[in-house]
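Right, one structure below, let's go through it.
Here the complex is missing one protein chain, while the rest keep their positions.
So, chain A:
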Amino acid sequence: MASLRTSFRSLAQTPRRFYSGAPTAAAKLNLPIDYKTTPILHHTSASLSNTSEYPAGATSKRLNLYQAINSALRTALSKSDRTIVFGEDVGFGGVFRCSMDLQTEFGSDRVFNTPLTEQGIAGFAIGAAAEGMKPIAEIQFADYVFPAFDQIVNEAAKFRYREGATGINVGGLVIRMPCGAVGHGALYHSQSPESLFAHIPGLRVVMPRSPAQAKGLLLSSIFEHNDPVIFMEPKILYRAAVEYVPNEYYTIPLSKAEVIKPGKDLTIISYGQPLYMCSSAISAIEKTMPGVSVELIDLRTIYPWDRQTVINSVKKTGRAIVVHESMINYGVGAEVASTIQENAFLRLEAPVKRVAGWSTHTGLSYEQFILPDVARIYDAIKQTLEY
């Protein structure tokens, strides 16, 4: 089912016309995210090298998210002849430019267009992985992955388990897809179906929040694990998020969360683009409620997830909020909140709160009201602290 594939630039950019109504001149919370100053991106190479996960002393350059993905793909294609990159419109660089120039550099045997068939792309990738390749398949939009659901759920996820003592698996298989809302993608260019995949044992579900993180997580998915990985890229960040990214090969471990900002009074758990809104809401609350400090955790891998980091944090703070963009019903927030409740019940000072998309579809005119925003996160922090 691929698409209407409106993709491209307009879906990776802030819309010029706000279908959901721009915030008023008096707005203090729901302002456009300022990616140039947000504390959760590495705006200097020094801040990058101070982070233990990145290679010490490495050279780096400023890249946006699609350039960082491109850098990771180029690194992977250079590192191993077994790496192949393919999908719809991948040959000319992909509708979001993630595979730009790769066909010229590595040839059309290893970087190529496929016909328009997601089930075919996923099945093709599984077969190639089963015979020892490292296929990196692109689904043009997460909204169009559903024809491939059978291949992913019934085949990729169960491959090793089914093969048993034959020892055959589909390690190295990565299925990349742009996901998430941009403000004008409506029903079929906005979805974030991570919880559907996270429900399936056997799949690793990863969502980076930034360029440097994306490169390390993608290379880790390709080379450091023998499990199939669903790699979801928030498309609104492709051009918006820019930071210093190491030039060389490096990996960031999967299934390990990152404490972005330490705090003592409340823990916010999120992943992907909403982390930027969480960061804004935390800045606002720490200004209006002096003395309060909020801990912010990026799950990075949604499943299998880093339960201990989250539980330890909530045991310390006693309060927790989970934030995600996709619908609240049966979402990632439900799993995280339940795990916190089971493991830190006696330390909890307030119910675990979820801030997520409402239980509806992403209607074009209503996106701003359906998806979480800074005001809702701010309000949830306030309510949880004052409970």
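FYI, contacts are C-beta pairs under 8 Å (C-beta built on N, C-alpha and C of every residue); 3 or more make two chains touch, one makes a residue touch a chain; residues count from 1.
Here is the rule we use: contacts and distances are computed from a predicted model.
Asks: Can you pick, from "RNA polymerase II subunit A C-terminal domain phosphatase", "Small ribosomal subunit protein mS33", "Complement component 1 Q subcomponent-binding protein, mitochondrial" or "2-oxoisovalerate dehydrogenase subunit alpha", the UniProt name of the chain not shown?
Replies: The correct option from "RNA polymerase II subunit A C-terminal domain phosphatase", "Small ribosomal subunit protein mS33", "Complement component 1 Q subcomponent-binding protein, mitochondrial" or "2-oxoisovalerate dehydrogenase subunit alpha" is "2-oxoisovalerate dehydrogenase subunit alpha", the UniProt name of the unshown chain.
Asks: Can you work out which residue in A:Ile33, A:Leu63, A:Leu77 or A:Ala186 touches the chain that's missing from view?
Replies: In the complete complex, the chain left out is touched by residue A:Ala186.
Asks: Of the residues A:Phe124, A:Tyr249 or A:Tyr366, I need the one that contacts the missing chain.
Replies: Answer from the full complex: A:Tyr366 touches the omitted chain.
Asks: Looking at the full complex, which residue from A:Leu116, A:Ile168 or A:Leu385 touches the chain that isn't shown here?
Replies: Only one listed residue reaches the unshown chain, and that is A:Leu116.
Asks: Quickly run down the residues of chain A that touch the omitted chain.
Replies: Counting over the whole complex, chain A touches the hidden chain at residues 1-11, 15-17, 19, 21-24, 26-30, 88-89, 91-93, 95, 112-113, 115-120, 143-144, 146-147, 184-189, 328-329, 358-361, 363-366, 368-370, 373-376, 379.
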